[in-house]
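Taking it in order: structure first as structure tokens, then the write-up.
All protein chains but one are shown at their positions in the complex.
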Amino acid sequence: MIIVMASDATDGDVEHVVDRLSDIGAEAHVSKGQLRTVIGAVGDRAAILRLPWEAFSGVERAVPVLKPYKFVSRDHHATDTVVDVGGVPVGGNTVTVMAGPCAVESRDQLFSAAAAVKEAGATILRGDAFKPRTSPYSFQGLGEEGLELLAEAREEFELPFIAEVVDPRDTELVSSYADLIRVGTRNMANFPLLAEVGRQPKPVLLKRGFTATIDEWLNAAEYIYKEGNHAVILCERGIRTFESQTRNTLDISAVPVAKGLSHLPVIIDPSHSGGRRRLVAPLSLAGVAAGADGLIIDVHSSPETALVDGAQAILPGDFSTLMKQIGGIASAIGRAI
Amino acid sequence: MIIVMASDATDGDVEHVVDRLSDIGAEAHVSKGQLRTVIGAVGDRAAILRLPWEAFSGVERAVPVLKPYKFVSRDHHATDTVVDVGGVPVGGNTVTVMAGPCAVESRDQLFSAAAAVKEAGATILRGDAFKPRTSPYSFQGLGEEGLELLAEAREEFELPFIAEVVDPRDTELVSSYADLIRVGTRNMANFPLLAEVGRQPKPVLLKRGFTATIDEWLNAAEYIYKEGNHAVILCERGIRTFESQTRNTLDISAVPVAKGLSHLPVIIDPSHSGGRRRLVAPLSLAGVAAGADGLIIDVHSSPETALVDGAQAILPGDFSTLMKQIGGIASAIGRAI
Amino acid sequence: MIIVMASDATDGDVEHVVDRLSDIGAEAHVSKGQLRTVIGAVGDRAAILRLPWEAFSGVERAVPVLKPYKFVSRDHHATDTVVDVGGVPVGGNTVTVMAGPCAVESRDQLFSAAAAVKEAGATILRGDAFKPRTSPYSFQGLGEEGLELLAEAREEFELPFIAEVVDPRDTELVSSYADLIRVGTRNMANFPLLAEVGRQPKPVLLKRGFTATIDEWLNAAEYIYKEGNHAVILCERGIRTFESQTRNTLDISAVPVAKGLSHLPVIIDPSHSGGRRRLVAPLSLAGVAAGADGLIIDVHSSPETALVDGAQAILPGDFSTLMKQIGGIASAIGRAI
Partner (left out) sequence: MIIVMASDATDGDVEHVVDRLSDIGAEAHVSKGQLRTVIGAVGDRAAILRLPWEAFSGVERAVPVLKPYKFVSRDHHATDTVVDVGGVPVGGNTVTVMAGPCAVESRDQLFSAAAAVKEAGATILRGDAFKPRTSPYSFQGLGEEGLELLAEAREEFELPFIAEVVDPRDTELVSSYADLIRVGTRNMANFPLLAEVGRQPKPVLLKRGFTATIDEWLNAAEYIYKEGNHAVILCERGIRTFESQTRNTLDISAVPVAKGLSHLPVIIDPSHSGGRRRLVAPLSLAGVAAGADGLIIDVHSSPETALVDGAQAILPGDFSTLMKQIGGIASAIGRAI
């Protein structure tokens, strides 16, 4: 921790900070410049982070040197983690494509999409039974019935599936069906939910909050990890910016940045970031080229009738074409789908 | 709903939209310009909103004319709502000040702050027993023990109190103790939690998500309202922007904007928006001048030892001075504290 | 400057940084923690800032301790600066109100607004002859003819006036007429223009770029100051955020933050930040309550016919009412208009 003293800090203020550091067993390295005194604190990270340094008299600001997360950082684990999702690896040399409808609406809708994505080469099926919706008047998902349909589709098409959980009380239910539990963007900072999925025996896909910094996202992963669940996949899905021609702005740089800071696999969601069908292909290809370990794509056989997010779902035929392009980009960078 | 067709939309595309509108009993008003055709849809709002118009062939974008929320809007209820919090009114001609420590840490800490804020003129006590923290290694609150201390302080100082709930499973517990339930900024879009607090017999203070638009905030209020709980207070507490000298940017305009769109009372949180002690006074005064119905302020007798957010807590003496200034601004605009 | 080394930095990397600091006459204070080494650099600020530390091998990041601006900072000049605008003070105990039409459109339009704002108590007239417009097809101002009308109005109503300059080639022209030169939000980082206004004998109002940090804004003020013009007034006018119900988000915290960092006066523009007429009054009052040294307000006798920004102009009658409210808030905090 670097503690920058204000220009009007007294010697007593500096001493007080040094004393408190000493109380907690940390060393204080004091540098006096012409206009500011700076104190470098070296010692037990957790103990130093715990004190509210900016509340101390004469302190202008405190700049942490280390990140608050530990287990998910590269400092802790240098090599890339590969997560196993019902037999399908995420991370490593493969680019894994998860695809299917945003929400499970009916057996027909789900099975027609599942057949199409399987045929085109996707290896994990997506489809949600619980949907968090901005308006209370929108379709909220089929619940357990949806999970049962997904389990049936898994048998039929030999595709493990991913499904979202939105309520800590439903975590065990979703976990008992799904091969991969998704924590959605609105729940990235829902700490009770993170703790619950951290106790499940299934891997977790953690979407970045659309307004979360990369550090906050990794802190959220730490919540899951520290409960004992080490099978965490990160998913970048666009952040909120001032640009309004896209639903969100896909933060493509987050792929290399998160992979630099953490050993966890990182995938991208080209469907929800752009929010428009015609952006799905360019964003998918960009994601793979930037080094993403996978993609999660909305595919719907009849977007016009979709109950959720129809505007961004692509048709099975377009998905099939896209899979070929994804394969081309993957091999250009020495990876396979 | 206004449906703007793309420049290359065919007559068939236009017809198809008109037919679907007719299917759901809505009228279509078609205006053909030189470069674009625009279709105005008039009829049952919910039915029109339900269809994913942007997924239709030839549609460039769909612009809703009406807001998706209904009960919390001024269209539904023209006069200002006044919410009763354990006998204290929020809304109307009064500027209500809620104050106390961010988190309950101990009986002494709570009681010393409570005595001070009571003495200075606050009418509602704040103090949390459950805290949502970005890092899993930070203090998470005292839980039920904290609620018991708050209840004791209520008796001792005759101050109703507000406390946060962060988990739907704790909602009844918090509701059984508190006079006003708070939904924090990170949980504004935690829909299961909103539904739970919507079923409680206590009023709810709904903080704006630090990355939520005003419309999303009012949608969240609608979630609570439609479950039957009409005693909702809105709280602006700063939004995330690119500026980093403040923790968040207090959106002072949100006060008149939200009060224009909704009949619910709106207060501001000057402590968490700025994140710095010396911003609390100017932001408090600005909030009252802009028309806020109240303030919620962190006060701590010893910020240096605070387990949560010490950097923004003000001392009892400064709070007392601030209360006098707040009173001055309130009377300048014809209100009272 | 604090230089944080990467976890995989070698001893050679650390030594290399220390050597380069020594080369430029600076001291290096090295703190070795368990996971990171941190180097505090103490010495000539400008020399240290000049080197691209983040380009050095093994450096993770470089955190400046001091701000890059000097003359405009409180470190340089502790007491508040008061700027004289044609005899009217800006800064100090007065709250100065500048008002008038956004753009000068005609003699009648200008004079009718000038008469009204004078009558209501404004002490500086606003009105632009050059307008920067997003679309090349919008009205761009009357040019010198507009300046002449402003000069006439100054005589008639005994009001010094403020006018915008958008092109370095017009700086002398504007300066020769106006009492206060305005640099608009889009030109805050137009460095040749800043240098030009820095050489004029007239005070300058520097609007914050709607996407500029407070530090960038003060750097821009430094450009003007260091050319010799010390009569600089800062103007907060809203920043770009994700919220779309207001044109920009007035950053009310910027008032106390900028006044803490700099000795220059700070005013706010409630008209352009909100972009809506009904927000002008609450934002004006909030600005004064937060400690702003003045306001600049669009007033137009016939907003419907305004060639620029009619939606945010208030009518003379409303301005007159607002001036009374401003006076009330000002006296509540011990200031006068």
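Lettered A, B and C in written order, each chain numbered from 1.
Keep this in mind: contacts are C-beta pairs under 8 Å (C-beta built on N, C-alpha and C of every residue); 3 or more make two chains touch, one makes a residue touch a chain.
The model shown is predicted, which means the values in this text are computed figures rather than measured ones.
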Which is it among C:32, C:133, C:230 or C:335 that touches the chain not included here?
-> C:133
Sole residue of A:246, A:302 or A:320 that reaches the chain not shown, by the stated touch rule = A:246
Hidden partner interface residues of chain A, rising order = 211, 213-215, 239, 241-246, 249-257, 260, 273-274, 278-279, 282-283, 285-291, 325, 328-329, 331-333
Where the missing chain touches chain B, by residue = 2, 4, 7, 27, 29, 31-33, 35-36, 38, 40, 42-43, 45, 63, 65-66, 74-75, 240-242, 244
Taking the full complex into account, what residues of chain C touch the chain not shown?
-> 46, 49-52, 54-56, 68-69, 132-138, 166-169, 186-187, 189-192, 209-211, 216, 219, 222-223, 226, 240, 276-277, 303-304, 306-307, 309-311, 313
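Keep this in mind: only the chains that are shown with their structure count from here on.
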Same-site or different-site touching of chain A by its copy chain C, using the half cut | same
Which chain lies at the heart of the structure, taking centres as C-alpha averages?
-> B
Per the centroid of Cα atoms for each chain, what is the distance between chain B and chain C, given in Å?
-> 31
For chain A and chain B, let me know how many angstrom lie between their CA-based centres, rounded off.
-> 26
Centre-to-centre distance between chain C and chain A (centres being mean Cα positions), rounded to whole Å | 38
Touching two or more other chains in chain C are residues 241-242, 244
